[in-house]
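Only one protein chain is missing from this complex, and each of the others stays in its spot.
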Amino acid sequence: MTTTATQDPRETPGAGRPAREHASSGTAGASGAPGAALAVLPGVLASALAWTDAHRTRFALPDDVLEPHTQVNATLKPLGELAQLGSTIRGTTAPGAPEHELAGDLVAYAWEQLHEGALLLELLRAEPFAAYPYEIYAAFAGYGLRHEGFEALARPLTATRAWAHTEQHANRQLGLVNSERRVGVVTHTDAGGVLSRTWLGGLSEPWMFEGPSGYALTHTVFHLTDWGRMPDRVPGKIDGYLRTWLPAWADGCLESGQWDLTGELLAVAASLPGPAPAELLDAVWPVLADVQHPTGCVPETGVPVQDPAPDPYPFIDCYHSTLVTAFAAALSLRSLRQTDARTDETTPGRERHTP
Amino acid sequence: MDQKHASSPLAGAVHDLATEVVLALRSGDHLATVCGAAGIDEENRTGIAAVRVIGADLLLPSVLYGRHPHPGDVAVLDRAVREFPPKPDAPAATAWSHWHMISTLQRMAPPAPGAAAPGAYAEPDAAWLEEAPWQAFTHQLSVLAPLAVPAAPSAVQRAAANRAVDLSRGFVRAVRRRDWLQAAGAGRWLAAVGGEPATLGLERGLDFVEQMGGHDPRVTLHVRAARLMAEARAR
Partner (left out) sequence: MFTTDTTATDIELDLDAALNPGEVEGLYRDSRECAYLALLAGGGALLLSPPTPRPKKG
């Protein structure tokens, strides 16, 4: 059975409550000391990337990837995520750093798997009215890897009324807008209007947060900020809202062993404009570092395996959370180091209080 | 006494007593004694212990409606203060709830002129509250929810007012954990001290907590107290 990050942890043997011991710094309330995040982050990033590199062939596409029976979620989705998160990691690490080089290698590997885009064109010819080939392509286009033939076919399609009226969740529509921006075409609608229809954009009551709204929220921020590259696109109201409520949400994810969502929330925290929310990063990163297996992988949910032997989790149950951990770690390092560099910065503004 | 859901005689007595306080809060009529309705008099040790648990909230209807408390309730509360003083090594929360019972008695039912002066009741220590992480802070404040009443200044109340955002986070955390009693207590504090972020949606949140956790009358008690205080603030 595949464990999803949103299911009831109690339904999965070994998942859920026993995670408490790992969540102690979250639930017992002992927030990490200043600098706690920076102390673990370089190791977390290096180790998660090393695991990904060592398992890169698991992202390889099967020969029948274009066949109708092949599961996209087990083939193209992981590869697209490898490219998307790898390109952000490359963009947020310094040239020459091992992580920078490795992340670049991984994106190049993913591009090779797609035959430098030719396979995506084939996919688009097979399913011309689907949005996902375009979204996967955009992960590469934003990085500078392009395929002329793909864009030639996509151009008339993305200019249609039907494309502009694709029915989907608001956070995903924001993803489509971001894909259009990355490819460089006129966006089919205004991002601000779509943002206001998301759970996050509506400044939803924070006590209604749970797994599904949590993922909707993290993806809203990822698409809005182009995967953490453009923190300044986060409007002030949403910035204040997130700074106010992220600590409460992250605490619950730690206690319930939702490591994948924890990582995504950390990536969100590190994608905010202005100074890093250091207190939150210092409280949560040491816990996630503790959950990370010595080989670098991070389980999606549940009690972490203590066995140091390699491959403690099935690939499908840990690749995503491991990529997310690396992505969030790279963004957090950038955010914390920029904050350190800006010594004259004032305290981050929280949301305004009621009078 | 309804002990269907009670794990001990004390828990059953607390349940019954909280139910009576809720009834008095709902009707605004407390000419009858809360303790009397709950079948508690000064000779009933379990009942007195239950009054010690409910604490100064025994007089909450009088406090919130600005009326004189029933002498019977005052006598039982006074008895609980004397019967169950905090031990020297008692946790701070225990010392604080005891302190607040005395302070409420003095405010609501001052001794007659010439009567024996009340014992010293210096505020217990509250420095630990200022340093507690927001999770533990909210939990402790929720235990001390009876102190969340208007015009009853204390170091605990000042700490709550200074850390309204932390309390709001604690409210959110408590709801996510489905700890309705803690959520109700935190929400009551926020209603008392204000300052919660506008996006919290406290009013709807408390309605939700009452619906989900209302089988515990202490949850209803805190939510109703919060609502009465919020209404008073809005006036």
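As written, the chains take the letters A and B, and residue 1 is the first residue of each chain.
By definition in this document, contacts are C-beta pairs under 8 Å (C-beta built on N, C-alpha and C of every residue); 3 or more make two chains touch, one makes a residue touch a chain.
The shown structure was predicted, so the numbers you read here are calculated from the model rather than taken from an experiment.
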{"item": "Contacting the left-out chain in the complete assembly, out of A:72, A:157 or A:305", "value": "A:72"}
{"item": "Touching residue (missing chain; options A:99, A:135 or A:282)", "value": "A:135"}
{"item": "Residue among A:256, A:271 or A:292 touching the omitted chain", "value": "A:256"}
{"item": "Which of A:216, A:230 or A:305 contacts the chain that the document leaves out", "value": "A:216"}
{"item": "In subunit B, positions touching the absent partner", "value": "1, 8-11, 14, 39, 43-47, 49, 52-53, 84, 90-91, 93-94, 97, 139, 143, 176-179, 181-182"}
{"item": "Those residues of subunit A which, in the complete complex, touch the missing chain", "value": "2-10, 16-17, 27, 68-69, 71-74, 76-77, 80-81, 84, 127, 130-132, 135-136, 139, 169, 172, 175, 210-212, 215-216, 218-219, 252, 255-256, 260-261, 264, 300, 316-317, 319-321, 324"}
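By definition in this document, only the chains that are shown with their structure count from here on.
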{"item": "For subunit A paired with subunit B, centre-to-centre distance based on mean C-alpha positions, whole Å", "value": "44"}
{"item": "Touching residues on subunit B, where the partner in the complex is subunit A", "value": "132-137, 164-165, 168-173, 175-177, 183, 194-201, 204-205, 208"}
{"item": "Contacting residues of subunit A [partner subunit B, same complex]", "value": "26-31, 203-207, 209-210, 241, 244-245, 247-249, 251-252, 255, 350-354"}
